[in-house]
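The complex appears here without one of its protein chains, the remainder shown in place.
Chains: A, B and C, in written order; residue numbering restarts at 1 for each.
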Amino acid sequence: MSESFWRTGISQVKPGEIRISGYDIADLIRHGSFGDVVYLLFKGEWPQKGEGRLVEAILISSCEHSLAAPSTDATRLVASCGVPLPSAVAAGILAIGEFHAGAIETCARTLLEGLPDGETDLQGSATRLVEKVLARGERLLGFGHPVHHLDPRVGPLFDLAQELGLAARWVPFALEVERALQEKLKRKLPINVDGAIGALLLEMGLDWRVGKAFFVISRAAGLSAHYMEQVSRERPFKAARYDEIEYNGPSPRDLPPA
Amino acid sequence: MSESFWRTGISQVKPGEIRISGYDIADLIRHGSFGDVVYLLFKGEWPQKGEGRLVEAILISSCEHSLAAPSTDATRLVASCGVPLPSAVAAGILAIGEFHAGAIETCARTLLEGLPDGETDLQGSATRLVEKVLARGERLLGFGHPVHHLDPRVGPLFDLAQELGLAARWVPFALEVERALQEKLKRKLPINVDGAIGALLLEMGLDWRVGKAFFVISRAAGLSAHYMEQVSRERPFKAARYDEIEYNGPSPRDLPPA
Amino acid sequence: MSESFWRTGISQVKPGEIRISGYDIADLIRHGSFGDVVYLLFKGEWPQKGEGRLVEAILISSCEHSLAAPSTDATRLVASCGVPLPSAVAAGILAIGEFHAGAIETCARTLLEGLPDGETDLQGSATRLVEKVLARGERLLGFGHPVHHLDPRVGPLFDLAQELGLAARWVPFALEVERALQEKLKRKLPINVDGAIGALLLEMGLDWRVGKAFFVISRAAGLSAHYMEQVSRERPFKAARYDEIEYNGPSPRDLPPA
Partner (left out) sequence: MSESFWRTGISQVKPGEIRISGYDIADLIRHGSFGDVVYLLFKGEWPQKGEGRLVEAILISSCEHSLAAPSTDATRLVASCGVPLPSAVAAGILAIGEFHAGAIETCARTLLEGLPDGETDLQGSATRLVEKVLARGERLLGFGHPVHHLDPRVGPLFDLAQELGLAARWVPFALEVERALQEKLKRKLPINVDGAIGALLLEMGLDWRVGKAFFVISRAAGLSAHYMEQVSRERPFKAARYDEIEYNGPSPRDLPPA
């Protein structure tokens, strides 16, 4: 393999030495949290004001949601088939898409659209954004949740961000959008964990395109735990029973004569 | 990339030319069936006596089993999350493991164990094999099916093999094992599609380790159809409802004081 | 699981009976080709004029392209790590995306855009389509190939389609687009296998969204063969060597004082 086939600025490996963005892995193990290092991997710089702590909080908030998630159900089904843990966890990770944690990125992008650089009128911007998005016939992703009226993960995340000085612009703007949405819809659709994480990524100066990555890293933990539980406690080959599947296709018929 | 990083004897690509095992892709498209080419890919030689036709029959037999399969359920769940088709199909393929089509390989290996080269006493060998396997406390995989008492795919597969002269040793031996198993257990556990395919791989002189490959190729078709149906007819984010999940873990509790 | 959690019209499973779109699996095994059944899975109807033969040709054309494909390289790398075949094949399938076989769907959609129902002026429509697409700053996907000037798979596919009466509209239109593109660019970008398959899906009346599915099913065969070769002939843990990776990130540095 020629030197130029692979190129990277993320880390460097030499005999006896591993450096991530220039920092010695031994120093990172000794002095960093996993949240610090995740931030470093995405940002290329060491956190300046507690972003690592906020990353940890985000990872905790998203790591597990019981079986009320397609990713977890997929992992459990695959785990029941006698495959290694990474296969079952990968199957669950593949469920992370536009309709499963995708609102992190969509919400962040929408917030960016609604509050251009230098704009200081958060309230007015929020009202205009909500009107614009609804006028396009779109939903405001990141607000409302199928199970939780008030998502129990949002408060602690926003509190911590506040404490760290990481709730300066996008967190208050997201809350203004929540308010404007309520005024428009005449009912409250509180910001959910996806929307909250979207706002927090922006507060930390991260690219919103890493939204799914946060969820992947985090949920890999919960999915791994479900794999362990499935293989240690449940029977193999978990599947729908043939007589509980509704069939709505063509009636029995014969092949046409050859 | 140096010339020696990658090596293969499967196919060769040059500008304007693709050859699989030496055969021109244009000739293969014109004169072969997909079954012929699958056989060629695994065996490295062109089929001599209709093996391609038998491969096709195997691929048809395994391509679809409604939602009564973990692979299909996993594909549908993942498909509901707004991801591309290959993600959802890959998730289903990951469910193919020891307990989902794994009996193809296990059965083939067991048949090989029970009938050494040159052994011509199929009946006695089958009786001894069944006794040996049961004495080890193992099950004879490839016999019996959770849904089908008589697996509707086995008869047509064995009939075709017979017709092609590909039922000379392993098919009759598998049927002797079925008989011996019935005598021992005092109930009939008919050979199922996995066991049948295991025997047919041996008849065609293929490595039994390709068993899961046959299932992967075949079921990729059914899984793809389920992806299309899921995204065109069903709602997003298919998951277990929170109130239909049985929770059997620790009761609510507080964190210990820091 | 309640009867309504899962619904499907693709197949029905009962004890001793499996039907795909109403047809008995035993009949399909006896009388169909795999291509017929793949067509049935996507279309819901039995092929009327040899579409199954064309599906087989498509599957053959795409099944293998040596290691000159990201999907194959990914499968080989994963296969080197001591994992089951489905894991390595799934990794390769995950590489099937917008830039790897994605042109099948894009090309089909572009052809549909350029030739509305009832339009009979193929030549003029092709010229207008090429101008429109280029004016949008887009490329015409499905034309030109990084390795093959003349893609060796296209001729045999189109010949067969012609023979079967399945080259009535979209094949000639694709060739008109090829001509118009050459006139516009002053160099020939011949239609490639992806573009050809895109046109053939339309000829068969299939939804263009199944384009990646065809490639997934087909390439699963080649990827499986590569898994077998990797594990039987090569050493474990295939990876780039640390001293052949170009590092272009930050220089060694110390963590800031805590």
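Criterion: contacts are C-beta pairs under 8 Å (C-beta built on N, C-alpha and C of every residue); 3 or more make two chains touch, one makes a residue touch a chain.
Small disclaimer: the values here were computed from a predicted structure and weren't measured.
The chain not displayed here makes contact, within the full complex, with A, B, C.
When the full complex is taken into account, the listed residue touching the unshown chain is A:G222, out of A:G22, A:G142 or A:G222.
Listed here are the chain C residues that touch the chain not shown: 1-2, 5, 66-74, 77-78, 80-83, 87-88, 90-91, 94-100, 102, 146-147, 236-242, 245, 247. Listed here are the chain A residues that touch the chain not shown: 6-18, 20, 24-26, 28-30, 32-35, 37-38, 41-42, 56-57, 59-61, 63-68, 73, 76, 84-87, 89-91, 93-97, 147-153, 155-157, 159-160, 207, 209-210, 212-213, 216-218, 220-222, 224-229, 233-234.
Taking the whole complex into account, chain B touches the unshown chain at residues 1-15, 19, 21-24, 27-28, 31-32, 44, 46, 83-84, 86-87, 90, 94, 240-256, 258.
In the analysis below, only the chains that are shown with their structure count from here on.
A summary of chain positions shows that the Cα centroid lying nearest the centre of all protein Cα atoms is that of chain C. A rotation of 180 degrees, rounded to the nearest 5, superposes the Cα atoms of chain B on chain C. Seen from the Cα centre of chain B, the chain whose own Cα centre is farthest off is A. Here chain A and chain C face each other with the same set of residues for the most part; over half of the interface numbers are shared between them. One simple way to say how far apart two chains are is to compare their mean CA positions; for chain A and chain B this gives 35 Å.
Chain centres here are Cα averages; for chain B and chain C they lie 23 Å apart. Taking each chain's centre as the average of its CA atoms, chain A and chain C sit 30 Å apart. Residue positions 66-68, 73, 87, 90-91, 94-97, 147 of chain B each touch two or more of the other chains.
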